[in-house]
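Rest of the complex left out; these chains stay put.
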Amino acid sequence: MGKVFAIMIAAGVPLTIAGSLLHWPSVVMFVICSATVIALSSYMGRATESLAIVVGPRVGGLLNATFGNAVELIISIFALKAGLVGVVLASLTGSVLGNLLLVAGLSFFMGGLKFKRQTFSVHDARHNSALLIFAVVVGFVIPEIFSMSMTEAKTLNLSIGISIVMIAIYLAGLFFKLVTHRGVYASEGNETHHEEVPEWGKNKAILILLAATAAVAYVAESLVHTFEAVGEQFGWSELFIGVIIVAIVGNAAEHASAILMAMKNKMDIAVEIAIGSTLQVAMFVAPVLVLISLLFPTPMPLVFTIPELVSMITAVFLAISISNDGETNWFEGLTLLAAYFIMGIGFYLL
Amino acid sequence: MGKVFAIMIAAGVPLTIAGSLLHWPSVVMFVICSATVIALSSYMGRATESLAIVVGPRVGGLLNATFGNAVELIISIFALKAGLVGVVLASLTGSVLGNLLLVAGLSFFMGGLKFKRQTFSVHDARHNSALLIFAVVVGFVIPEIFSMSMTEAKTLNLSIGISIVMIAIYLAGLFFKLVTHRGVYASEGNETHHEEVPEWGKNKAILILLAATAAVAYVAESLVHTFEAVGEQFGWSELFIGVIIVAIVGNAAEHASAILMAMKNKMDIAVEIAIGSTLQVAMFVAPVLVLISLLFPTPMPLVFTIPELVSMITAVFLAISISNDGETNWFEGLTLLAAYFIMGIGFYLL
């Protein structure tokens, strides 16, 4: 399987460059770029896995979330520069839904097919639950509801205030996890991972991770330019592209890693990737984009559309109720996937 | 007590037949039919209890939910045929509220008066919680919110899609509980029930269950025809009749069985009846009715009124927060009953 992906990358990256120079048809480019991103994601997954063995599950999960969302942050900044506020909000929504329902769902489902019951740290699950409620149910709902009886200028001020608070809490949360309470809530099983032999050495893994991230960023940008034409051809609305297509392709790296980890029964890492990535999008990427948007002509308030917001809220409650006991199985994964599918139909028809 | 019910059935069924042929006044028929349904429900409860001892608590609970909801499904199909979409949605709402708040509330309360603390499987409670969130908070909320910016045709398509997904997840859930994870999460105490001696043998219990179900279905239909006239006489709105009256009479079987089980401290069965029946209504009866409605001139989208939807959501959150720890007492039952009463006042005044 590794060889197939190597060939896909070796062919896909040059083809992407050639195609974008020679203006190949959008649908062709869409297929090439998607395949290349997925292949690159698999390498990122393997590199992250190697690193995770060296540095431990929490820092490993953090690394993964960071590399997965770096791509998204870069693309969103280009979109904000072009004034595409609605598309950015839609792709943030898609990231939250994609990580919480699709990535977690596939991990739990695929892992559950191999193992009857899979467990992960209950303390981490509850820590993450509280932050999901904080970020989505408080941080996204308050500006939405209050903006209904506010001027645009005040809505933007509220968005800026909330964004600063969220970034502060996100950083405080890292400080909590990695400094003041490092290892306090560690589940016993985690330490045994260290005895495994990583596929790649630390330096090689970092190098591959950086190279693959750069390549993903380049290919992803070409991919984004195909969306409009592909959307027209297949009858997809802008919202559907933002929420579903961008999210699936943009989170391919998380998908690959999380499922790999789940199938190796390393649920602490799989959950950290899925939920941790959601939290990073909601508490760091989204507020940072609000602040960066102030540099551009069209500022972005933290105000989603009602279907976007409601989808995120219901996804949070479902994910929490499923993950709160620190245990998963195939059926819980399927339920998350079904919720993603239901919302997908909704955004498709909208 | 058993003799009183036997007499009520022996008198009630012929009286119902006579009354409907001779067109007795609605209020008289309402009283006769209600009493007969309740008496029949008691027999269904005893038959189910006998069967539950033979086949175990989970299948027993499933049996009970099925026989309770079969009646409802049949009545609803007649209503759909008559184009009464609003009444069907109202009675689905009433079933969810009735099972989640009234049946569970009465069971916890009555059981709690006899026993200080009653426990049931925490794993089942969490499994059910996740499905309640999936069915009501995702499955019912998404079409409601998305339909606000959709054409009627698209709303119906969304409803059909969601219905198919829900039925699939409901069946997958049965497969999970009864096949792949049968007994995996079983609480230790359950097995001891098998030593009890059932009141009726397996065949006799099945016969009584089938006969009583048929009789309930017949009497319930006569009962339904009295609602309009009785409503006018007592000043009840159609919504109140659908949500409250239909739910109380229609779920009398569940009431009887669940309370019986709770008073015998068999909380696993009581909870399975109350919550399991809710799940069956939300994830199976409602979506099946959406699909069946396509055969009739007036199709039924999965779009409740806002008061109906909000009542169901808040009921789900209350029931989950009360049942999540696998323990109940009289006060938790009373709280559920109070929530039912509050919503009852609301629907009465609406």
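In this document, chain identifiers A and B correspond to the written order of the chains, with residue numbering beginning at 1 in each.
By our rule, contacts are C-beta pairs under 8 Å (C-beta built on N, C-alpha and C of every residue); 3 or more make two chains touch, one makes a residue touch a chain.
This structure is a prediction, so every number in the text was calculated from the model and none was measured.
Novice: What is the copy count for the full homomeric complex in this file, when 2 chains appear in place?
Specialist: 3
The definition used in the following text is that only the chains that are shown with their structure count from here on.
Novice: Could you work out how far the Cα centre of chain A sits from that of chain B, in whole Å?
Specialist: Taking the average C-alpha coordinate of chain A and of chain B, the gap between them is 40 Å.
Novice: In the complex, go through chain A and note every residue touching chain B.
Specialist: Counting only chain A, the residues touching chain B are 116-117, 306-307, 310-311, 314-315, 317-318, 321-322, 324-325, 329-332, 334-335, 338-339, 341-343, 345-346, 349-350.
Novice: Which part of chain B faces chain A closely enough to touch in the complex?
Specialist: Residue list for chain B touching chain A: 123, 126, 129-131, 133-134, 137-139, 141-143, 145-146, 148-150, 154, 157-158, 161-162, 165-166, 168-169, 172-173, 176, 180-181, 184, 320.
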